[in-house]
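Omission of a single protein chain aside, the complex is shown with its protein chains in their original locations.
On to chain A.
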């Protein structure tokens, strides 16, 4: 099976180990992984700040880069949601582009979604002794409709205690540019969200989105909270390695 990687801008710049983990895990299941070098960003920052034309240009570039791929996999529910949910909408007045946008959206997957729903994986064979709470990123649960898949993967990790997420519906306050345009509200939201997680006594907040992790991680560090953040792909790959593969 051939899989093209889309490594989101946040993963590329700040969390490249997340991308590496995705590569290793996909190869473990026999995927032939390629990384088209001309990719940049999905364009969500442009879309969310009201720059419609710019956002459309990003969508066009993504479509051109990936339309010949069999599958596109990325380590972000938010970006995958953006591609699947908004790309077709952006071209609803252009029949040909709309068709191409739909085609590429249909084969775009968030990493855990691909692992569980396409590859049929439930247990990656990882061991990771920690108390973990999973943070459902908003766009992944609401735009992409992915909810159970990451939990399934986590439930099969040996020695990992998966705690209930009280208020799985509550945003961490990142919201892209929102975090710097409205930093006071954004920080208040992070504090509330983190307070609930600290209350679960979790060691690690796991998520499928670099944005949420960067936001909650950055605030937790600043406040000296006893919880750290980790991407699901990193956790799974670390767990596989420590389990002797």
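Operating definition for what follows: contacts are C-beta pairs under 8 Å (C-beta built on N, C-alpha and C of every residue); 3 or more make two chains touch, one makes a residue touch a chain; residues count from 1.
Note that contacts and distances are computed from a predicted model.
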item: Protein that the absent chain corresponds to, by UniProt name, given "Sirohydrochlorin cobaltochelatase", "ABC transmembrane type-1 domain-containing protein", "Lactose transport system permease protein LacF" or "L-lactate dehydrogenase complex protein LldF"; value: "L-lactate dehydrogenase complex protein LldF"
item: Selected from A:88, A:173 or A:239 as touching the chain missing from the view; value: A:173
item: Full-complex contact with the absent chain, from A:54, A:161, A:203 or A:238; value: A:54
item: Which residue of A:16, A:129 or A:199 touches the chain not shown here; value: A:16
item: Where the missing chain touches chain A, by residue; value: 7, 9, 11-16, 19-20, 23, 27, 32-33, 35, 37-41, 43, 45-52, 54-55, 57-58, 61, 138-139, 142-143, 169-171, 173-190, 192, 214-215, 217-219, 221-222
